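All remarks here apply to the structure that follows.
Left out: one protein chain. Kept in place: all the others.
When the chains are written out, they are named A, B and C in that same order, and each has its own residue count from 1.
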Amino acid sequence: MLRVALFGAGRIGQVHARSITEHGGAHLTWVCDPIETAATTLAEAYRAKSSLDPQDALEDPSVDAVLIASATATHTDLIRRSVLAGKKVLCEKPIDLDMAKIDACWSDIAGHAPFVMLGFNRRFDPSFREVRERAAAGEIGPIRAVRITSRDPQPPPAAYLGVSGGMFRDMTIHDFDMARFQLGDFVEVQAMTSTNGLEMFEAANDHAQAIVVMRAASGALCTIVNSRSCAYGYDQRLEAFGDLGSLEAGNLTATAVRSFSAKETEAAGPVLNFFLERYMPAYKAEFAEFVTAIREDRAPSVGFADGRAALVLAEAAIESVATGKTVQITGG
Amino acid sequence: MLRVALFGAGRIGQVHARSITEHGGAHLTWVCDPIETAATTLAEAYRAKSSLDPQDALEDPSVDAVLIASATATHTDLIRRSVLAGKKVLCEKPIDLDMAKIDACWSDIAGHAPFVMLGFNRRFDPSFREVRERAAAGEIGPIRAVRITSRDPQPPPAAYLGVSGGMFRDMTIHDFDMARFQLGDFVEVQAMTSTNGLEMFEAANDHAQAIVVMRAASGALCTIVNSRSCAYGYDQRLEAFGDLGSLEAGNLTATAVRSFSAKETEAAGPVLNFFLERYMPAYKAEFAEFVTAIREDRAPSVGFADGRAALVLAEAAIESVATGKTVQITGG
Amino acid sequence: MLRVALFGAGRIGQVHARSITEHGGAHLTWVCDPIETAATTLAEAYRAKSSLDPQDALEDPSVDAVLIASATATHTDLIRRSVLAGKKVLCEKPIDLDMAKIDACWSDIAGHAPFVMLGFNRRFDPSFREVRERAAAGEIGPIRAVRITSRDPQPPPAAYLGVSGGMFRDMTIHDFDMARFQLGDFVEVQAMTSTNGLEMFEAANDHAQAIVVMRAASGALCTIVNSRSCAYGYDQRLEAFGDLGSLEAGNLTATAVRSFSAKETEAAGPVLNFFLERYMPAYKAEFAEFVTAIREDRAPSVGFADGRAALVLAEAAIESVATGKTVQITGG
Partner (left out) sequence: MLRVALFGAGRIGQVHARSITEHGGAHLTWVCDPIETAATTLAEAYRAKSSLDPQDALEDPSVDAVLIASATATHTDLIRRSVLAGKKVLCEKPIDLDMAKIDACWSDIAGHAPFVMLGFNRRFDPSFREVRERAAAGEIGPIRAVRITSRDPQPPPAAYLGVSGGMFRDMTIHDFDMARFQLGDFVEVQAMTSTNGLEMFEAANDHAQAIVVMRAASGALCTIVNSRSCAYGYDQRLEAFGDLGSLEAGNLTATAVRSFSAKETEAAGPVLNFFLERYMPAYKAEFAEFVTAIREDRAPSVGFADGRAALVLAEAAIESVATGKTVQITGG
């Protein structure tokens, strides 16, 4: 039974608390959060201990592993302390918004046989994973292009934009990782964005939409289409195009009902509304991989380096938007 | 160049006039209709001769073939006269509503090497035909069941109900033939009907809906679902179910556009509204088969006996509704 | 916290054990099964007590409710004893294969304020329920027809056929209840069946396929299409057809991936293979309704009378096949 401390009791922390407790081989032992009621409420629901200070959990020798779901700015510090305390780590994306902090963190932990898995949950979505596995098995021949459509149902609050690090580091980061999951490393990045003329995004120097085009080391091309809003819900699709055919992962709806009327036919319901609904199976599968990798004493399938590499692509996209140039990735 | 006389200048006659003229190997030479303006208008549009009396065309030695699209009650008389005049015949369904007249007609023509093709146009619909061909090629293994969904967009005028011969002889007749096209001969027929509580159908002793279940000589079961009205258009579908899989022919829409909104996703447009739109390619392919069979000096793929056999099934369904019993088909 | 005893530790008992423990408001306290290892294995997995004799659980005053998932022949006895012991009951379908035993059971319990919910899980399938709710809300106008497609992926073992009570009582029973869920009571039943020429079904005097057509008290028509085998998986579909439109509940697949190749396009994966996968959410929702109805001190939404009524339709279908006649339902 893997004993897990959870850092962060907010929305995503609650998702992880549920994944931990529903997994047959893990036990939630601590919930730590600087907001006392958040920590205690979640801890009580799952009969775990609670604290405002993560140190309490790190010093508990019975704790095997730490799941970091706290504010982004705290990630590198908590990763460092957790690794040095001998704990296995599963950390929510992104590692940090600042490459220097990421590299400093890695320097500090690299010599301590770090086990750090990154929470790129979409890699564990059954549809995206099936595309990867069938493509890797050769079903569609050499892969020439991947297309990722990723649109949120609604923009975040304006206040959040200021601290988010911007669309590429905050939202597209998932798509950069998905691109790497499907195609490996990239060598070139182009991007174009739009505010849709909305004051909110202009004030924050941020974007309502972005399109990123990248060249993989393999020669394949990748397109990412992002939007901060989408009338019909959380649009999450992927196409892998190869010489022998193509695989498309479509959206999910709550039921299999289709309606027919004088106005239209075969109308499905809205797509699953947001990440908690769409990616709940992915969060559970992600945590299962965490437990399995620890049990098998091997590296997790997605680690610290993947978290850094996704941020490298985000930085390149930011530079491309600023300069109007294609950006080369070196050592990407 | 096949020289064709058309009997009947109504809606369906106009469809055939167009098929004849668009076929590269045929020429419309006569249009005969008891309504003078109908005959002359259609004839002028295609530079054909016109007459109120079919006899004018039958006596024209340059006429090779006759297409009978006149009122049902005139069919057997026109078939008989056309065959005796040495013309090839393509006759709209049904041959007649009265089995005795059908059999008398056959008696009269049987000795004259009759070439009589029946206008069961749906056999030539590309989707239904593809199902038949793939099933016949063994793709789905032994066929165990066929399901036909056939719903008209709107009921016919009340006045028509009285002369139509009833739903089974007038509307389901197409589905009985489709069932025979897919499964061959039948041995048992059950039916249940409903007026939907509508005065119009009760007054005419007719039906708003019917469900027919039949057993084929092969042992396969067939279900026909009929409705006189359908909010979303002309619902024409077919499923062939076999041991190795299934083939479904779906509805057709005018374009490939799908819409997505806050209320629904993947909504297609209404299905093609009625038989002229849905089955235009079938009418053209039907006429092409007529020309080809004549050229190749062989029997048409669907003939007089098929017209009679469909009516036998209609009569059995009528009897089943009246008696509440499964009706055995002998010599079907 | 509702304390529940589970009778029956077989495949379906295991499904229920999981639903009970995953429900936040219930606790599995006893597992009783005449096969000792079955009882103890399941009990240990969920830290419940086990016994070969249900009486141990019935005499435990801390037990609030009983979930009967044992062999069909034991259902009426266990319902009777559980009600008399003051327990709430959730019983798997069918109540019994014998109407006399069902009626005797009801006689014995009727005076004891029985709370007996019947395990017609498909009523709780999110897609079928959505169809019911949208139709009930008037979206498609008066409902004129319902069509149920229900095909198992593979036939049961030959040995099971002999004790199953036959296809209508064992398999179609679910569809009879679904028909009642969608359309209420029925007044007429017709049926036609086929063995597909298979010795296995002929020997057992049972069927490989069945088609049932029924008239509802409302005048609507219902078609049930059953097959004991289906190459592409567990085919579970439903169409409700009304004056203003139609609602169709389609099959479910494991992922949203579609493939495109030189041979075909938009190919989805196989449908969810069998009832445990397809109906797991339904089993959980069914148990939730059980808990909620008890909490709210009201009758369950599907009860003993529904279990009896479904069997009445099964008996009518059996009679229709035997006599070749439409069977009237009285007091249905």
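The rule we apply is simple: a residue touches a chain if its C-beta (ideal position, glycine included) is under 8 Å from a C-beta of that chain, and two chains touch if they have at least 3 such contacts.
Bear in mind the structure is a predicted one, so any value in this text is a computation, not a measurement.
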Contact partner of the left-out chain, one of C:E199, C:E264 or C:D297: C:E264
Selected from A:T37, A:S107, A:N205 or A:S229 as touching the chain missing from the view: A:S229
Among B:A203, B:L244, B:A305 or B:A322, the residue in touch with the chain that has been omitted: B:L244
Footprint left on chain C by the chain that the document does not show: 231-233, 251, 253, 259-271
Those residues of chain A which, in the complete complex, touch the missing chain: 140-142, 144-145, 147, 188, 190, 192, 194-197, 208-209, 211, 213, 215, 219-221, 223, 225, 227, 229-232, 241-246, 324-326
Contacts of chain B with the absent chain, listed as residue ranges: 22, 126-127, 130-131, 134, 139-140, 244-252, 254-262
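Operating definition for what follows: only the chains that are shown with their structure count from here on.
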Chain whose Cα mean lies nearest the overall Cα mean: C
Residue-number overlap at the chain B/chain C interface, same or different (half cut): same
Centre-to-centre distance between chain B and chain A (centres being mean Cα positions), rounded to whole Å: 58
Separation of chain B from chain C, taking each centre as the mean of its C-alpha atoms, in whole Å: 42
Multi-chain contact sites of chain A, meaning residues that touch two or more partners: 251, 259-262
